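Only a single protein chain was left out; the remaining protein chains are all shown in position.
We just call them A, B and C in the order they show up, numbering each chain from 1.
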Amino acid sequence: MTANPKTEQPKTKPKIALYWCASCGGCEEAVVDLGEDLLTILDLVDIVFWPVAMDFKRSDVEKMPDGSITVSLINGAVRTSEQKEMVELLRRKSQVIVAFGACACMGGIPALANLYDKNQLLKTAYLESPSTSNTEKVLPDVKGNKHPPVPHLHEVVRALDQVIDTDYYIPGCPPPPSIVKQAVLTLLKSPPEKGSVLAPDIALCEECPRIETKPDDLVLERFDRVHLKQVDPEKCFLTQGIPCMGIGTRKGCEALCIKGNMPCTGCFGPTNNVFDHGAKLLSAFASMLSQQDEEAVDRALSTIPDPTGSFYRYGLSKSLLRKRVRGGAT
Amino acid sequence: MTNAKDFEPKIVAFFCSWCTYIAADTAGVGRKKYPPNIRVVKLMCSGQLDPQYVIAALANGADGVLIGGCHPGTCHYSKGNYKALRMYKLLKRVLGDFGIEEGRIRLEWISASETNKLVKVVTDFVGQLKELGPLNWLGKLSFFDSELKEATA
Amino acid sequence: MSEVTLKIDDKEVKAEKDMTVLDAIKSAGIDIPTLCYHPGLSPAGVCRLCSVEAIKQGRSRIVVSCSYPVEEGLVVNTKSPKVIEIRKMLLELMLARSPNVKVIQDLAKEYGIEKPRFRLEEEKCILCGLCQRVCEKIGQNVINFVGRGVGREVKTPYQISADANLDICMACGGCVSICPTGAMDDTFKESTMKKPIPIPSEFEMGLTSRKPIYVPFPQALPNIPTIDRSKCAHFVTDQCRICEEVCEPKAINFDQKEETVELEVGSIIIATGFKTFDPHMSPRYGYGIYPNVYTSLEVERLLNASGPTSGEVVLRNSGKPSSVGIIHCIGSRDENTNVYCSKVCCMYSLKLAHIIKERTGAEVYNFYTDIRTPGKGFEEFYNKILEEGVHFIRGKVGEVTDHAIDSTEEGKLVIRVEDTLMGVVRRIPVDMVVLAVGLEPQADAVELGKLLNIQCSSEGFFMERHPKMAPVETFTDGIFLAGACQGPKDIPDTIAQANAAAAQALALIDKGHVELEPNTAYVDEDLCSGCKVCIPLCPYSAISFDESKQKVEIQGVLCKGCGACVSACPSGALGQNLFELPQIMGEIKGITRVLPEVKT
Partner (left out) sequence: MSTNGKITIDPITRLEGHGRIEIFLDKKGNVKKAYFQVPEFRGFETFCLGRPAEEMPQITSRICGVCPTAHHMASTKALDDLYKVTPPSPAIKIRELMNSIFMVEDHALHVYILGGPDLIVGPTAPKEVRNVVGVIQKLGLDVGKRVIMTRKKLRELMTYLGGKVIHPVLGLPGGVTKGIKQEDLPKFKEAAEEAVSFATFTIDTVKSIILKDKKLLDLVKSDAYTHRTYYMGLVDEHNRLNFYDGLIRVVDPEGKEVTKFDVHKYIEEISEHVEPWSYMKFCYLKRVGWKGFVDGKNSGVYCVAPLARLNVSDAISTPLANAALKEYRETLGGTPVHFTLANHWARGVEMLYAAERMLELVNDPEITSADLRIIPSEKPSVGIGVVEAPRGTLIHHYETDDKGLLRKVNLIVATQNNAARIALSVEKAATSLIKGGKVNDGLLNMIEMAFRAYDPCHACGTHSIPGHILLKATVHDSDMNVVKVLES
């Protein structure tokens, strides 16, 4: 929005770039959702690159001197060679790189693909899909000698900091406006220590409106699936036996899902003291049960239908294991 | 499995200080022999075992993880071993989704006096892991990371 | 209860209104003969020996004192010529009926009757009816008088065939033991086809029997009788209560039961001891097969002055042994039974050898694997025994048998053994075999261990916290071990350890404070979201929720540092001293360090 006359201003104004990788565009929406706050921020900065909303080109970025961009906010996981190049370019041009949103921070939903083999992904989509007619078994072709080639698809979906050096993190799927605004202002005023997550370092229960309804000594016999139970809109989900990841997920979203009467799924990721989000959640959930003999334990645990998908919903790229590989030696 | 013979599995063991750890200690005092493949991390109680440790061990290059706790009903802290059991069973399912074989993680109840059981368990766990071959998680990840160096198609 | 006064043999005697004259006489300390009387049973007045002269308003009558009630002003003569006459006559008749019954003979003599003038009979039973009354009192009524006049005798009613009464008669033996003439021994057998079953005395290793009401052992503390509910007739028939009536201070209480007493204590000393090895497990030594094969503990009783034989060595089939074999290591140092050494057997075997030789002068043989005398004065004692001429044969006994191969072995027990010093197999014929049984953990040691949260070592004895550094402590703070429950020990060692245990317990009390585990858990309040996952996990309720802060807090005093809460805390807000997350992660990475660290 440099074309805005109000923003013809001295060079000193910090330059901001926004870019997206393997993402859904929700993070872009989140920025747009800043509403008036966006305008406030726009008074403080120049946006020099923002494909979704403005006519600035990759070539423009390439022309910029290295380090000339003050802050680049990058959302989305890194999935293809093309994205990799783009973020490397932005790293060169930027003083500060911020991983924006769950995908950039931890891989996000797309990182669930790390539970599968790349070729399986392609097979399902192009050969096995019931609505696809593909008798010649054509697959997108990265060689492309007869046709233009499609870009290279990585085996592993990566968080931003697994590809380039990343300075800060803004969590959330997507990051709520309050967090975004606060984060951007913090970065402009007094940048915290490198590597900081620009959100409170404490779990969601702390700001959950339902926490008072949770008894001190909650022990569960089983877990229930939310769609099979009438949900009390006032009561703590775990108290109702419904898995809620809020216990092990960073706060900052103001418990939006809870207010929508659905449990937390963990998009803000873990707090600082946690190495592996899923492992920690797993530990907590196993602890909430009380069974002792093997059979009872199996029965109780079977009420968690998809532990991996539930505990690592957004965090697979940053899990210690990161990616499914077939067992045994490579 | 490939190179089963010439491969020495690396096992990270998490032992409860009240039972299995003492068993290992006593086995030593009794000069009992078992394969040197295990490296023991002493915990107060198997209930203290954080799945992060298990995963970290595998991710950092262990071929298997052995957890030793007190027999049901004998936990020094009354219920820690049951918690360990629940965690272990849930964790196994998750590791399975990552392609890590069932047989690479094992929970055994070994009381302080069961030095022979300890020896037996360690011995055949090592055998089992030789069958499965190296896990080499780091190797696999760095193999994947090589794609970061490839040029764009 | 009003009293009456009467005069007995010119003595003023006060008596309860409901007493019989006989009661009054006894209470006055005057002795008159009785046969059919028993304080616990209703008077029958059949033997009439208790007859006395009663004078009422000047008129004199002969009455049977056991069934004559006292009266105000009654005058009683127990020794007036008239009375003596009658007693003499009665005794003469009885003696004629049962000339060979001791009680009768004695009484008759007392009254100067040498030879009855009447035709002698061979009758044992004097028809006093005590047997019938006691049986009735016990509530069975198995026996009664049948027939009239000369045909009168004690039998099962209407001579119903014995088998019909089998189920009624409990063979309690009440009738037999109460019978003054011993006539019941046969009558009982004939009429009930049963034999009273003696109750073996536990303390005497079954070497003798005891009553259903008994004092467990001499110098028992408290030294008072107890009732064996499983044997006492009262608890079978709900009747009897004879003891109650006999007991003057009325100390019998049938309602008293075993009860569980709960005590809150700060420390516990386990001194549950051991049990001896059961030699039935090794049948080759013939225990339970040959009556003269004893365990060391049985012999201990035999040799005890207050024991069943008052210290005499009397064999089960009566008679003193002239040769005794003591076999060591029964249930010790043997992979078929217990591999460990029971530590005390050598010394007590030497002691038994010494006493037996001293008391019987018999030849004593010790069959041993090794003689172990690791203790003050032990070796010296061993040498003394050697000088006494006790034989020592080194070698494990193959078997004990009564199969004689020559006359010298006839009627003896033969001990077959390989004498490893002579290198020959020997057969030693003896009259008595003593098995030196080893020490074993109590059968319920494991359960007790679970209860107190302490472990048993492989042989089953309680495990000390550390074999060298903490031989009295257990894995559970405040619980200490004393004596053989921790492993085979002799008395001095036991006492030493007991004192140590007591001292440990006292130290806790004396200090007035306890030392805490260093590895306690703590809360990082800035990180705690108040999710409360940890609270129910603490076995010591050390974690509580602070409503004002909306965070949990951990009572360091209560925390034992198991770490369950720490590993469960989903946001890493709990830490544990000595087990910090980075420490353990570092340890794991170090352990696997030959490989590069995984980057996340």
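By our rule, a residue touches a chain if its C-beta (ideal position, glycine included) is under 8 Å from a C-beta of that chain, and two chains touch if they have at least 3 such contacts.
On a predicted model such as this, the values are computed, not experimentally measured, just so you know.
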Please identify which of the visible chains the hidden chain touches across the whole complex. A
From A:Pro174, A:Pro200 or A:Gly248, residue that would touch the chain that is not displayed: A:Pro174
Per the whole complex, from A:Ile109, A:Val156, A:Leu220 or A:Ala284 the residue touching the absent chain is A:Ile109
Please identify which residue in A:Gln240, A:Thr265, A:Ser287 or A:Ser317 touches the non-displayed chain. A:Thr265
Option from A:Thr12, A:Ser59 or A:Ser190 whose C-beta touches the chain left out: A:Ser59
Against the hidden chain, chain A presents residues 1-4, 20-30, 32-33, 35-36, 51-59, 76-77, 79-80, 82-83, 108-110, 112-113, 115-116, 120-122, 124-126, 129-134, 138-141, 144, 146-151, 153, 173-174, 176, 225-231, 233, 253, 256-262, 265, 305-306, 309
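Heads up, the rule we're going with is that only the chains that are shown with their structure count from here on.
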List the centre-to-centre spacing of chain B and chain C in whole Å, with centres computed as mean CA coordinates. 52
Chain A-chain B separation of Cα centroids, rounded to whole Å: 32
Could you list which residues of chain B touch at least two other chains? 50-52, 56, 59, 79, 83, 87, 137, 141
Which residues belonging to chain C are in contact with no fewer than two other chains? 537, 564, 567-568, 581, 585, 598, 600
Flag every residue of chain B that touches chain A in the complex, lowest number first. 1-3, 50-52, 54-56, 58-59, 72, 79, 82-83, 85-87, 89-91, 93-95, 97-101, 104, 132-137, 139-141, 143-145, 147-148, 150-153
Touching residues of chain A toward chain C in the complex: what are they? 162, 201-206, 211, 214-219, 246-248, 251, 270-276, 280-281, 283-284, 286-288, 318-320, 322
Show me the residue ranges of chain B that touch chain C in the complex, using the header's touch definition. 10, 12, 18-19, 29, 39, 41, 43-45, 47-53, 56-57, 59-62, 73-74, 76-80, 83, 87, 111-115, 137-138, 141
